[in-house]
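A single protein chain has been omitted; all remaining protein chains appear in their positions.
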Amino acid sequence: MNRNDVTEKIIATKVSQGLTWEGVAKKVGQSKEWTTALCLGQMTATSEQAKVLGEVFGLTEDEQKWLKVVPYKGSLPTSVPTDPLIYRWYEIVNVYGTTIKELIHEEFGDGIMSAIDFSMDITREPDPKGDRVSVVLSGKFLPYKTY
Amino acid sequence: MNRNDVTEKIIATKVSQGLTWEGVAKKVGQSKEWTTALCLGQMTATSEQAKVLGEVFGLTEDEQKWLKVVPYKGSLPTSVPTDPLIYRWYEIVNVYGTTIKELIHEEFGDGIMSAIDFSMDITREPDPKGDRVSVVLSGKFLPYKTY
Amino acid sequence: MNRNDVTEKIIATKVSQGLTWEGVAKKVGQSKEWTTALCLGQMTATSEQAKVLGEVFGLTEDEQKWLKVVPYKGSLPTSVPTDPLIYRWYEIVNVYGTTIKELIHEEFGDGIMSAIDFSMDITREPDPKGDRVSVVLSGKFLPYKTY
Amino acid sequence: MNRNDVTEKIIATKVSQGLTWEGVAKKVGQSKEWTTALCLGQMTATSEQAKVLGEVFGLTEDEQKWLKVVPYKGSLPTSVPTDPLIYRWYEIVNVYGTTIKELIHEEFGDGIMSAIDFSMDITREPDPKGDRVSVVLSGKFLPYKTY
Amino acid sequence: MNRNDVTEKIIATKVSQGLTWEGVAKKVGQSKEWTTALCLGQMTATSEQAKVLGEVFGLTEDEQKWLKVVPYKGSLPTSVPTDPLIYRWYEIVNVYGTTIKELIHEEFGDGIMSAIDFSMDITREPDPKGDRVSVVLSGKFLPYKTY
Amino acid sequence: MNRNDVTEKIIATKVSQGLTWEGVAKKVGQSKEWTTALCLGQMTATSEQAKVLGEVFGLTEDEQKWLKVVPYKGSLPTSVPTDPLIYRWYEIVNVYGTTIKELIHEEFGDGIMSAIDFSMDITREPDPKGDRVSVVLSGKFLPYKTY
Amino acid sequence: MNRNDVTEKIIATKVSQGLTWEGVAKKVGQSKEWTTALCLGQMTATSEQAKVLGEVFGLTEDEQKWLKVVPYKGSLPTSVPTDPLIYRWYEIVNVYGTTIKELIHEEFGDGIMSAIDFSMDITREPDPKGDRVSVVLSGKFLPYKTY
Amino acid sequence: MNRNDVTEKIIATKVSQGLTWEGVAKKVGQSKEWTTALCLGQMTATSEQAKVLGEVFGLTEDEQKWLKVVPYKGSLPTSVPTDPLIYRWYEIVNVYGTTIKELIHEEFGDGIMSAIDFSMDITREPDPKGDRVSVVLSGKFLPYKTY
Amino acid sequence: MNRNDVTEKIIATKVSQGLTWEGVAKKVGQSKEWTTALCLGQMTATSEQAKVLGEVFGLTEDEQKWLKVVPYKGSLPTSVPTDPLIYRWYEIVNVYGTTIKELIHEEFGDGIMSAIDFSMDITREPDPKGDRVSVVLSGKFLPYKTY
Partner (left out) sequence: MNRNDVTEKIIATKVSQGLTWEGVAKKVGQSKEWTTALCLGQMTATSEQAKVLGEVFGLTEDEQKWLKVVPYKGSLPTSVPTDPLIYRWYEIVNVYGTTIKELIHEEFGDGIMSAIDFSMDITREPDPKGDRVSVVLSGKFLPYKTY
């Protein structure tokens, strides 16, 4: 057994029982973004979170233990994603990557926007010309250290 | 001469004269995000925008014309970016890609978040534990058509 | 169980029972192009469509549920396809890609032809020198947004 | 000097003089699709066509000769295109590739749709919900030979 | 079950029973080159051919049906083959590729040698300095269409 | 200066003066296949051959010397060729590679068909249904040594 | 002019004048590790540091300005390095990567060792069996945020 | 059975029983770094070490024998690691690789830092601004031999 | 069943019974280098050799037959090997490849050193400064044919 087996069981159970990530997240007590990432094998659960997920998805003790092990992260099968929705995000990095770099450096100097001390919020933005997906990314700025 | 030559001239002039993208954007009359992408060879200028940039960066008539030609987009030298700041964005796509996909589909159904009818806003978010980079992405949801 | 298992079962059943995609499409009530893409794991079914396919291919309740889950799209095993028929399409993109780009931009300006608000129609075009495959692609033009 | 130098000169001249591919095609006497592919270094000109292009773009005798040499074809810098417009075509091949294969085989049996005995027609399709790009591809079906 | 399962069964049976491809081809009534390609999952059988192979290799009805389905072609596990015999062919394409291109164009003009309307004949050429492998490839020339 | 510079000069001169490879080969006194490969930077000339080519293409003494240096072989810019004519050869290796391997081993046992002690002959094969390209490849069989 | 040009000039001057990185670092007033990374185009200089380097390497005003621009980082030409010294580091990541991951997580929980708030110290460790290279890496631990 | 099966059993047992690498290492009598690498399939055990691990993880005789076989090393699934913690190490090699090379050569001359006669020590470095990961790498310097 | 299954069985049996390749080679009556390559699925056995290996490793009749089938060669999982011992050989090819090429051509002219009519001998070379691995490679020189 490994973390991937647990992820697959979670996904299969979700499809079979018609659960929603938002509903699961409420039970876990965290945002839907972080909770989904946890269930998809990218984050690490506390004992309480593992227990909650164990009840929601019918996981054994050992399966719950795997949720508490830090996983080997990376959720995509290829370095350039083939799925159109995910590819659009890759396209944004590809087309706007140097723009993002220039503007963060112009504002903050040399350093990065953290992907660890980081949060994400995905919401629907109603729009008469067609609703929009609004995503807010917030990451701590980490300046390069000199020494 | 090609668009790349114009981009390189713009960047070299910016460094040499100490301009800021925000300042350039104000003269162009668009957001700093879109304007920077334009200057870095990813967007297409109108005649007026090209003229403004021509004055700011000392571009010839032909160089201004190239700004009005739709460019071959893609601003990164490798499919997996090596620059740490840009890589963090790629990492977000890699780690959170399936999460983003799940949540957008849960809210909207099958389709994508447009990277064309799209805007981006990068700002500093003051924080006592260290300022944060806040990025708002807004893209129209496009549902898959059945036929 | 996952979507791929359902796709493989559909294909195996089709071979075993000698069904045609056109026949399946008629029962589903959509075009043969969209229906085939659905059966091959690229599109998402409504409950009614899933039920029809369930009857046609002898799918269980859970298998039908998987048809209603938005799949991770991408139907090819390698980034450059090895199958000669599919490669010819890749070759068209490779040889004519810049031509297509130039002509769409000449007619419409900067933007893309949507692959989401998109339809395809494949027909036989009788020709005394040898019948031809005629394919009509129709995608909404999406102009780049400035902001 | 090589074909690529001639292509770059043609493109630079087109930008500088504000020509359109459609206008060039009319002088050449072929479709705008084939003519653009020729100018972008993918097709081979006859002596008359080379002469016409020589006049339009101010090419020397040697440059005209290069237009008559069969080029090493392939117009994209990477095997997976980064430009969003061209990528959408690659996405169509990736998502619909197996669908296209199934339907052509269902209608014609084993073989391919030629990318050589092939034509393409790109037009604007007016639509109240937003104009569409309509592309008609026509390729001779070539059945596999048994022996 | 899929075509690959059938191919593996055919190969395993051939090893176990000590059959030769030449012997199989005689029963099928086609050349040993085409028949081997068929058995290795690259070509499509008629009902009669599938029946003959069914008897030779002890295939079930369903396995025979798979032989009649057009396969996803491509018989090598990597884009650059590692097997020395097959690599030598790749090396010929790599070293002589531009030579082949020049000479076919010199004789025929722009176009290709078909790999579909194509046959191959592999024979032993006795030679006192060591026997040689003689391979005759014959492909229809297909000129590029102008339109 | 390096061999590539000499190759480019040879090609440019051939285009400019309208020479044919067959004509060049007659002066060199070798087959058109080998001579073309030599001119394209894949083979090594004797002093006499270099002198002949020097006269045909107007090469300096140093350029002639480069023709006598064994080149770093490999004539294609990518591991999977993009040019349609050369790709068809790669496709033959991809689709028929395992077939070729099986049949040579069936006839000769373990070993390879040499790509060094090798010759190639490309001719036009008249055919009422459209002329064919006929290629004869002849390579010495080299058995694996046991020790 | 770009940052790469400045890097190349710095390296060429260093070779020509026989400077050492340690000597340069003393003038800059930072560690030899950080200073070398700066000179090799990976870090960003302050105005004073740029001025010092300007004197050491004879840089123009514009060249000094480039040292103050945040560079596109990444100092290796291939994703798997070919140079044996650098490869050994890649090998350490490849062989010990999962070990490093396990032990940092065992001590700190889920998170990463920062490569930004990071320092490195390379020294000679005398050893009778052959001197050793001793490298101390120190990076702040950054725990994953939950939200 | 192969080494990979043994590695997976060790990891699963460790999760199930809540062991720590440090605890395992104490029983083995080696450092936690080397012991973890051994358990993750990168190093080779002596008979005594295999026996100890056999007791700790409940391994059969044959499984213990596999621990004594030199493994095919390499612990990562992709050449560029996707896991953020391991990627940071790859990033260090990518950004600082040329710096490391310059400084080792400046101190030692041409040669490498061994990854074989090599040790690693990972510790927590308390720091009021946030604890740090401190890693000491020590590798014998191996000078290139001339001959 | 296929050759790979036989190879895995041979390796597992060797580990379980503590055999040595040298001992196996003596029974087969060939060198340890060739015999090991045979057992690892790279060479082809005669009937007698297959029978001997069948007794040594307890192979069934069918498994013995697979040893007599020419295998698809290539023993490494990635094109750049990750195992440090094997990588060093790849490094030799990478660093010394052009040197080897120059010196063989200087001595022999254009051609190659055969990897088919080839033998290898690996021995221990005692040395007071640490024993050395001595490897003698011997390959027939094959000159390029002109025609």
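Read from first to last, the chains carry the letters A, B, C, D, E, F, G, H and I; within each, the first residue is number 1.
Keep this in mind: contacts are C-beta pairs under 8 Å (C-beta built on N, C-alpha and C of every residue); 3 or more make two chains touch, one makes a residue touch a chain.
Because the structure is predicted, anything quoted here is derived from the model rather than measured.
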For chain H, the residues touching the chain missing from this view: 30-31, 33-34, 43-44, 70, 72, 98, 101, 105, 109-112, 114, 116-119, 142-147
On chain F, residues whose C-beta touches the chain left out of the figure: 1-2, 62, 65-66, 69, 72-74, 76, 79, 115-116
Residues belonging to chain G that touch the chain removed from view: 8, 11-12, 15-16, 18, 77-78, 80, 82-84
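In this text, only the chains that are shown with their structure count from here on.
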Chain pair showing more contacts of the two, C-E and B-C: B-C
Same-interface partner of B-H, chosen from the options A-G, C-E or C-F, over half of the pairs matching: C-F
Residues within chain F bordering two or more other chains: 33, 80, 82-84, 91, 94-95, 98, 101, 105, 111-112, 114, 118, 142
Pairwise chain contacts under the document criterion: A-B, A-C, A-D, A-G, A-H, B-C, B-D, B-G, B-H, C-D, C-E, C-F, D-E, D-F, E-F, E-I, F-I, G-H, G-I, H-I
